[in-house]
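The complex is shown incomplete by one protein chain, all other protein chains being positioned as in the whole.
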Amino acid sequence: MPQMNMVQAINDALRIAMKRDDRVVVMGEDVGRVGGVFRVTAGLFDEFGDERVIDTPLSEGGIIGAAAGMALYGMVPIPEIQFSDFIWPAYDQIVSEVAKYRYRSGGEYPCKMVIRTPVGGGIRGGHYHSQHPEAQFIHVAGLKVVCPSNPYDAKGLLLASIEDPDPVLFFEPKRIYRAAKGDVPEGAFTVDLESAQVVREGGDVTIVTYGAMLYECLDAAEKVAGEGVECDVIDLRTLWPIDVTTLTESVKKTGRVVIVHEAPKTCGFGSELVSLICEKVFYHLQAPPKRVTGFDTPFPYTLEMEYLPLSHRIVPAVLETARA
Amino acid sequence: MPQMNMVQAINDALRIAMKRDDRVVVMGEDVGRVGGVFRVTAGLFDEFGDERVIDTPLSEGGIIGAAAGMALYGMVPIPEIQFSDFIWPAYDQIVSEVAKYRYRSGGEYPCKMVIRTPVGGGIRGGHYHSQHPEAQFIHVAGLKVVCPSNPYDAKGLLLASIEDPDPVLFFEPKRIYRAAKGDVPEGAFTVDLESAQVVREGGDVTIVTYGAMLYECLDAAEKVAGEGVECDVIDLRTLWPIDVTTLTESVKKTGRVVIVHEAPKTCGFGSELVSLICEKVFYHLQAPPKRVTGFDTPFPYTLEMEYLPLSHRIVPAVLETARA
Amino acid sequence: MTMAAPNPTPADRSTPGPLRVLLEDGKLDPEHDPKLSLDQLVQLYEHLVLTRVTDERLVTLQRQGRIGFHIGSLGEEAAIIGSAYAMREQDYIFPCYREFGAALMRGMPYQRYIDNMFGNANDPVRGRQMPDHYTCRAAKFGSVSSPIGTQITQAMGFAWAARIQKQDLVCLSYFGDGSTSSNEFHNGLNFAGVFKAPVVFFCRNNGWAISVPVERQTASRTIAEKGIAYGVPAVRVDGNDLFAVIAVTRDAVARAAAGQGPTLIEAMTYRMGGHSTSDDPTRYRPQTELEPWVSRDPLERVRAHLEQRGRWSPAQEEALRTRIDAQFKEAVAQAETTPPPALDTLFDEVYGTLPWHLEEQKRELLAGPRAPKAH
Partner (left out) sequence: MTMAAPNPTPADRSTPGPLRVLLEDGKLDPEHDPKLSLDQLVQLYEHLVLTRVTDERLVTLQRQGRIGFHIGSLGEEAAIIGSAYAMREQDYIFPCYREFGAALMRGMPYQRYIDNMFGNANDPVRGRQMPDHYTCRAAKFGSVSSPIGTQITQAMGFAWAARIQKQDLVCLSYFGDGSTSSNEFHNGLNFAGVFKAPVVFFCRNNGWAISVPVERQTASRTIAEKGIAYGVPAVRVDGNDLFAVIAVTRDAVARAAAGQGPTLIEAMTYRMGGHSTSDDPTRYRPQTELEPWVSRDPLERVRAHLEQRGRWSPAQEEALRTRIDAQFKEAVAQAETTPPPALDTLFDEVYGTLPWHLEEQKRELLAGPRAPKAH
């Protein structure tokens, strides 16, 4: 099985999807000739030509509006937003149109697309090249939100997202684009949406996370194991709709949960996770669910490693939760 | 003391603010000659002229971008977004620019404005004239979010918002624009931001809400009182930063909490409230915190009263929580 | 020192007057005559009247509190019906919100439209949106949504997709003068210009965006001129002249179909009524402003022409109106007695299949008490 990093795995998934279905098109700023600023679409322009790998004008609203029209026609556009920080000019098209089109047309006009965009910090990107904006999409009915943490999942989840009938926000943790490597099968395969993965097992505390922070959580789990605290580490993979069973089964077992994400705390996805856990398994809880997240400030540059919820901040939270 | 409805109270606050400070300007679609589609700015055009009560072209992004420039200059713009459902074309300017300007300029360029916009359902507005989008703003560091439930607070909170140094989203529950009436003092006064109000007291269950749903919560509280369940009903008034003390003091007393809001449940502000309560007073909780909210669907037209978290849905939730 | 070689400023440029085909005297300018048969013309006239009468009746229904809202096309019927008529069978229309006449002509059943006005169980969009927010894919007609302008970019994308898929298909998007200020106008036209999408941008310049006059929307002298910014050819047309509208739209469709890309059409018309039933235009515009437009009534101009050619009589007019009246009454009677959509339709079609959390919420709603009826 070939070894790939996340960039290669995503590229591979795109190539497979485009090869087997000529309705699939890739579009965005710099995705064509240069293959994307992170090189995720490298080679596709040469292989599929400029009608299927489309360099667009510099307008995210235009990209998503155009993709919406394509989707209504019956194509399967995969627009790229160069950094998720730049997705807001397209927010109106996404939340008012793409998310609601099937519903408001009584099913006559599905508006299926997969919006790919890099997310997250730790790459010295400062305010505008580091954000992790899942909460603003999870809150919107009609959208699905996916965030892989490794090359295998990246490929399998992207192919599943492309096959899924609904619009998907596909968030790619850019900090691990090249750092996360692993075996990835050749050819098409899918990882089910709505399936979380228990990456490490342990009965004391449940750590819930996704994307690049998975590695920080695993590191923290390793460290606290040294102090006798064993953790379930759950990689959600699909953020919404969530695999609620895996989540609640683990919390039923541990009674203690720590949620880790990069986005700011207030009204972040972590708050939904806490609420879901309270709704479903409140009486199993033996300690207050804890959130370890980005702070409620804009994302900083120089101090980004102090801002991110890295292992050094997760460890004390897990210990506190384990001992509460 | 004059009796006013919310429209009159807000109009009065705007007039007072404009009279005493010529840096205050009102701008938006149809706010001028016609006085706003809800007549909230009625009369201001005649009184202050077209350089301070400005009918703009049809572009929310333009309105907020222009207001941002005015704010950087040192004026105090009060842009109106005709319906909060139409705020998304301005979302980029709000979250990437207005919210972050003071921070990213090291304090050299504050970007103070008050964005007024009607929110909420129950007026037969369907998908696009009914939404209640607080969560997408509370998640963004640098913004404050206010939502009054009565004329007194509307005037006092608006004047406080205008005096506050930070950008404020001022959400006006349009369903009660004319239905909520009350005594409102003449002249300037403020209601502190970050101050919630306990509108009804009772030791069994805490009901937390804001805006138009306050009246549904009071109705429900009255009904459950008939079954021997006494409720604290908290009107948050300022959603963020929240008056966390009033919230936690009540829950410490009751150990039981029901949160009511119109916006969809998932990643709604209710999820943050549950999380905050767990963080602060977990060991006081005697039942799982409960959310009664809009469903995770687009806002409907014909069935809107089934969608909204009205009294008939709050009552069973409160009883269940009281008896859990 | 003077300004160096500036581009022409608005004041320097002469605007071509809007094209007219149906002249004062009721005759057609042969140069641009779209050459309709008399039968076709009668059919078109009947559509114009159907649109007008339905509009008037719906306003009355709203005043009676029987429907919640209506947004009509009083005075703009020729712009709408003419342009829709010029589209070919396979073409698609992406509406703004005033074009129910076009939808009906493209094949949306009358009953279906009226069901939408009531948001009842037979409304194919299940009462999810306000009245006048219908959808009809069978009629190759998009889905009305409120946010201004979004359909402009979508129409462009749809047309572009068809071209990539090598289908001979043109899209037309309707929008108002106010909508030219939206992000979407900029994006739609810019992308269309760059990618030569087979799309027709049809601007109903009716002078107003609710209370804001077009002079306050833009400092450009015309909307058509905006095409220059995008390399999109543009044309101005008398929007109250059915023949001229058909002529320019056919041309635009032909150009698009021939691979020559998009066209921007500015149809000069006037919003004779309020913005919608929620609006009172006397608050912001003098009644006198309407007067010149009364004499340009698009229906009367066609009728005069038909009468001149001996193909229309007061008796026919009477019969037509009686027929429409009956049709309307019957549709309303049926719509009004149709129950509201079933509760569980609230959750359908949010996603392709119902996810667990909506399943849960649906169960909760169905098991719980019903809402009080009153608003």
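The chains carry the letters A, B and C, assigned in the order they are written, with residues numbered from 1 in each.
The rule is short, and it goes like this: a contact is a pair of C-beta atoms (placed from the backbone, for glycine too) under 8 Å apart; a residue touches a chain by one contact, two chains touch by 3 or more.
Remember, it's a predicted structure, so these values are computed and weren't measured experimentally.
One chain is not displayed; in the complete assembly it touches the shown chains A, B, C. Only one of the listed residues, C:H47, C:R98, C:R126 or C:K226, touches the absent chain: C:K226.
The omitted chain makes contact with just one of the residues C:S73, C:S146 or C:N183: C:N183. The chain omitted from view is touched by exactly one of B:D12, B:D153 or B:D166, namely B:D166.
Touching the chain that is not shown, out of B:D12, B:D30 or B:D92: B:D92 (per the contact rule at the top).
Within the complete assembly, residues 1-10, 13, 16-17, 19, 31-34, 181, 183, 185-187, 190, 193-194, 196, 216-222, 224-237, 244, 247-248, 250-251, 255 of chain C touch the chain that is not shown. Considering the complete assembly, chain B touches the hidden chain via residues 22-23, 25, 51-52, 56-57, 59, 61-62, 65-75, 89, 92-93, 96-97, 100-110, 141-142, 144, 164-166, 194, 241, 244. Listed for chain A, the residues touching the missing chain in the whole complex are 29-30, 32-35, 37, 55-59, 61-62, 85-86, 88-89, 122-129, 265-266, 295-298, 300-303, 305-308, 310, 312-313, 315-316.
Heads up, the rule we're going with is that only the chains that are shown with their structure count from here on.
Centrality by C-alpha centroid: the chain sitting nearest the overall protein C-alpha mean is B. With centres set at the average Cα position, the gap from chain B to chain C is 35 Å.
Spacing of chain A relative to chain B, judged by their CA centroids, is 31 angstrom. Contact of a single residue of chain B with at least two other chains is seen at positions 61, 85, 88-89, 127-128, 266, 295-298. Annotation for chain C: residues 126, 128-129, 133, 145, 147, 183, 350, 357 touch two or more other chains.
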